[in-house]
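For this view, one protein chain was removed and the others were kept in their places.
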Amino acid sequence: MKLLVINPNISESVTTLIATEARLSASQDTDITAVTAAMGVAYIETRFEALIGAYAVAEQIAQNLPGHDGVVVAAFGDPGLMALREALPVPVTGMTEAALSTACQLGSRFSIVSISPRMRGWYLDSVHSSHLSSRMASFRSLNERPSSVATVQQDQSERLIEIAHQCVHEDGADVIVLAGAPLAGLARKIKHRLPVPAVDGVSCAVKQLETLVRLQPNKATAGSYAGVPVKPNQGLSPEMQAFIKAAALLN
Amino acid sequence: MKLLVINPNISESVTTLIATEARLSASQDTDITAVTAAMGVAYIETRFEALIGAYAVAEQIAQNLPGHDGVVVAAFGDPGLMALREALPVPVTGMTEAALSTACQLGSRFSIVSISPRMRGWYLDSVHSSHLSSRMASFRSLNERPSSVATVQQDQSERLIEIAHQCVHEDGADVIVLAGAPLAGLARKIKHRLPVPAVDGVSCAVKQLETLVRLQPNKATAGSYAGVPVKPNQGLSPEMQAFIKAAALLN
Amino acid sequence: MKLLVINPNISESVTTLIATEARLSASQDTDITAVTAAMGVAYIETRFEALIGAYAVAEQIAQNLPGHDGVVVAAFGDPGLMALREALPVPVTGMTEAALSTACQLGSRFSIVSISPRMRGWYLDSVHSSHLSSRMASFRSLNERPSSVATVQQDQSERLIEIAHQCVHEDGADVIVLAGAPLAGLARKIKHRLPVPAVDGVSCAVKQLETLVRLQPNKATAGSYAGVPVKPNQGLSPEMQAFIKAAALLN
Amino acid sequence: MKLLVINPNISESVTTLIATEARLSASQDTDITAVTAAMGVAYIETRFEALIGAYAVAEQIAQNLPGHDGVVVAAFGDPGLMALREALPVPVTGMTEAALSTACQLGSRFSIVSISPRMRGWYLDSVHSSHLSSRMASFRSLNERPSSVATVQQDQSERLIEIAHQCVHEDGADVIVLAGAPLAGLARKIKHRLPVPAVDGVSCAVKQLETLVRLQPNKATAGSYAGVPVKPNQGLSPEMQAFIKAAALLN
Amino acid sequence: MKLLVINPNISESVTTLIATEARLSASQDTDITAVTAAMGVAYIETRFEALIGAYAVAEQIAQNLPGHDGVVVAAFGDPGLMALREALPVPVTGMTEAALSTACQLGSRFSIVSISPRMRGWYLDSVHSSHLSSRMASFRSLNERPSSVATVQQDQSERLIEIAHQCVHEDGADVIVLAGAPLAGLARKIKHRLPVPAVDGVSCAVKQLETLVRLQPNKATAGSYAGVPVKPNQGLSPEMQAFIKAAALLN
Partner (left out) sequence: MKLLVINPNISESVTTLIATEARLSASQDTDITAVTAAMGVAYIETRFEALIGAYAVAEQIAQNLPGHDGVVVAAFGDPGLMALREALPVPVTGMTEAALSTACQLGSRFSIVSISPRMRGWYLDSVHSSHLSSRMASFRSLNERPSSVATVQQDQSERLIEIAHQCVHEDGADVIVLAGAPLAGLARKIKHRLPVPAVDGVSCAVKQLETLVRLQPNKATAGSYAGVPVKPNQGLSPEMQAFIKAAALLN
């Protein structure tokens, strides 16, 4: 199985974190191709940056999809996830959706632990998009945006552990979701220090994608996830044009 | 007041419909600038086309915002609305959100009447994004995607009236939302033939935007709608780079 | 356009606050008629007082409607709003519904700031009536009912600003709703001191009503907002009898 | 135990139906005082008529409460229920709330069977007020408002039985709620012909009230159901003034 | 009327508390048979213990039902309630469902006060099962599991009163639900010290059951609460086999 894992922001250091955790989580016969958005910002923490990230992911897919059995959108908030699920002939998963789906099979209520207070509102919106707000115990984060996303998980691991304990003891969380690609891999490092299971978006997205690929669901040809209809377009890259033409052929 | 109304698809004929209805609805002292996406598809009816449309709208804003007091995203489904609300120093409204907000002040439950059955799932998702699913009576549409979005409202007006009556008499709708930019202006033509109020996305988006502009809300400098933080970026058009820099200065 | 703005309580001083803000918010060609309930209590802060207020508003409408293009119910909690929407041939808005509808176009989550802790439960019920509970970040209020509703916004403005900051920084509010007619006009005075947009019920109700009047929705003749059916009645004032007869004719 | 059962509309024939069922349902040591609104309309089927009914109920309470241990608001839609619960020193129940509370202890989902299609929207709003919309299977009604509310249950019993079967077999109802005071007593007559339990608003409201009276809950002196605060009033009947003064003393 | 009240745990001392409160609450002509589970644990505070309790209750019913008009499942969390409602020819109530149904007729929002912090998650799940999560103000409990469930209500009454006050003043509760069979009877002892009504699961379950028995609902023969279909079984006690055969005959 060959999976395309796309970092929707432009930071190669974050792609490295993602790729490492993806490979640690993947089954032995799974190959991971990790790519970085060619356009966008260093780190996505707002809805607007996610808008750009969604388009950047689509471009990466248009260029890199052939030969892959599934796609991971590797940023929390899942930029473009539903749209890509519609257009792609293969399954696609996202870090938030996969983490929540997994967490909800480990307990009744989850808390999200994030590296930046700015994400609070947008993450609440993301959880609402998954219709799982009523299973959310709380959102907690570091008090300040970290100076370096590449090293935040080392720099702040003690503080993040403390926050996770508050989620359990004060907010009633049964599961902790460590949110955001910069925390990729942290769950496996600190889980023995937490009193409840902790899940990581990257590993959940990879494992959930492996499941979807193995189940070999057929591509929808009716309903709202059928391929995109054929219609005139303009101003798109040649790769995107080819991709849209292919998506239309799915119908 | 000067409003920038952006058609997220590339059809000039749809922009004309939008602009006409926008000007008919606007107050006397409101000027409407109507622009068409430079990239994208002829008509948005899927989540993937909306993903492209969202980026195309952002580009239009980056190029055309100066001198405007507010922005309308003039496609149903509101591509990019929340993201643009975050990044812009001026208010922004969308056809779906504005139509639902207005409809909910005219009755308890609304039905959405659309020109294509394909929109069903995506529109349900859009209503969910507004947290108003429990006020939705039904979605109904023409049975087939129309051959021409430019003339669908003339070609199909009798069928659309019939569908609206079903929404009232079978589904319990108190208000009809005529959905999609290709139906811009239809509400004012057929409302005397409907047994309940009908709202139109373009006129609602323009009027709601006029209200927001007149109320002169200050731009958020905290919370999840504060301007976008400063951070490195790449691969963006010069206009987009300038726009992001300006958005960051809002904080 | 001529709008009838009704204070459902008997305090002329509150009517003055309402009328002043209504006129400051209205378009140039909008005339505001502000009237005070002839029966009821000095200030509505309970469901029971709202029950009386609802009836008092209906009486005022029965006496004063002719010549007006729309009605504002100018108390938070919107006493009688849905009932009046059913019976009236013209649009009607309320302070809570209009403030929430407007707030939800400025951000994802709002907090309500109120002058009395007593309102907490009833306001939560009111937000539930609008189906917008899942967009509410918090309710906060002064600790004690103010000694004077006429001067509370001057007396307590510093404390109210402080409370609004707590809503943003502790509760995650994207927008502040300054609730209650006694706070009419405060938003425009303190908004520059708040980190997120603040909305005021009176100005929102007037602007939303102007929008509804301009859109000229037809009166429902079917569904649950059609005019009230003809049937025997007794014990009503002559004006109310005439009003009901007129409402029945709408069908 | 002495219960005050108030018909919020002016039809003595409906009061007779209500009183008969109330007495059949009540425990042996329960006395029922049945009174009819002095003001209002012949039959409540709209939100506006309920607004008047709510005020009329409050007047009846102001005149007749002394000596009673509890109050039933005997119209579907429960005009003024929450407000009266706040103001009264004794428990108060309503036909809708009591019927739904009882139905939800007999099965997972209920359907409402009503005598008029007009009630659909308002009843949905009433169920939403009880936060039980997600347990509602369907609303069904006669196709036309009945010519006589006094005899509708005899005239239409076969049709109502047929409708109830549709609720079970097509909509998945576990319990049938026969709605509206004009159907008072019908459940006990037709229940042997229905495949699921059927509940009647009047009997449920009486039994639930007996329970609340027997449990002897103390009157709230804090929170949103504490008695109504003391404040100036005007334009109210002497009985209502006395009642409000008494309600204030509850604090 | 003869009611079977079943303690799903094995503690006779708790059965005594339950039986005492049940008899104090019941009408004069109601006889209470109180039985204790023959299998299970000393006190149910987890979902797993409730799983065992549900089966133990079914066994008790299989052995003791004949001659009874209704059944109370006398543990919070209502082990097996919906299942038993399906299988039994007579009404069945549970402590949680009955307490919430009663509380919701006394105010808009309730808080649950419990003796063990462990119950938090499971009780939230139980409230969700009743679809009443949106009416829950808070859950609060003692900080530690009590050393003796038989004496916890005496040992901890002052602390429980303090917690109830926090629910009202900090969380906005209109009603307090004193949860768990070990607190049976406490509400009547401390209610005069609380600022809002307090309800007790046992008394609510008995009174709600008396109501259901008096209303004489017919047993469902269709829908999801019809008796259990006939089919082969094995490994069950002779009493359970007989009970299942009887349940099948209900159809």
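Here the chain labels run A, B, C, D and E in written order, and each chain numbers its own residues starting at 1.
One rule holds for everything that comes next: a residue touches a chain if its C-beta (ideal position, glycine included) is under 8 Å from a C-beta of that chain, and two chains touch if they have at least 3 such contacts.
This is a predicted model, so every value here is computed, not measured.
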Chain not shown: contacting residue from A:Ser148, A:Thr221 or A:Ser237: A:Thr221
Contacts of chain A with the absent chain, listed as residue ranges: 25, 27, 82, 85, 91, 93, 97-98, 101-102, 104-108, 130-132, 134-135, 168-169, 172-174, 188, 191-192, 194-199, 203-204, 207-208, 210-212, 214-226
For chain B, the residues touching the chain missing from this view: 120-121, 124-125, 128, 133
Residues in chain D touching the chain absent from view: 107-109, 134, 172, 174
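Rule of thumb we're sticking to: only the chains that are shown with their structure count from here on.
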B-C or C-E - the one linked by more C-beta pairs in contact: B-C
Length of the line joining the C-alpha centres of chain B and chain C, rounded to whole Å: 27
Interface hub residues of chain D, defined as touching at least two other chains: 82, 85, 120-121, 125, 128, 131, 223-226
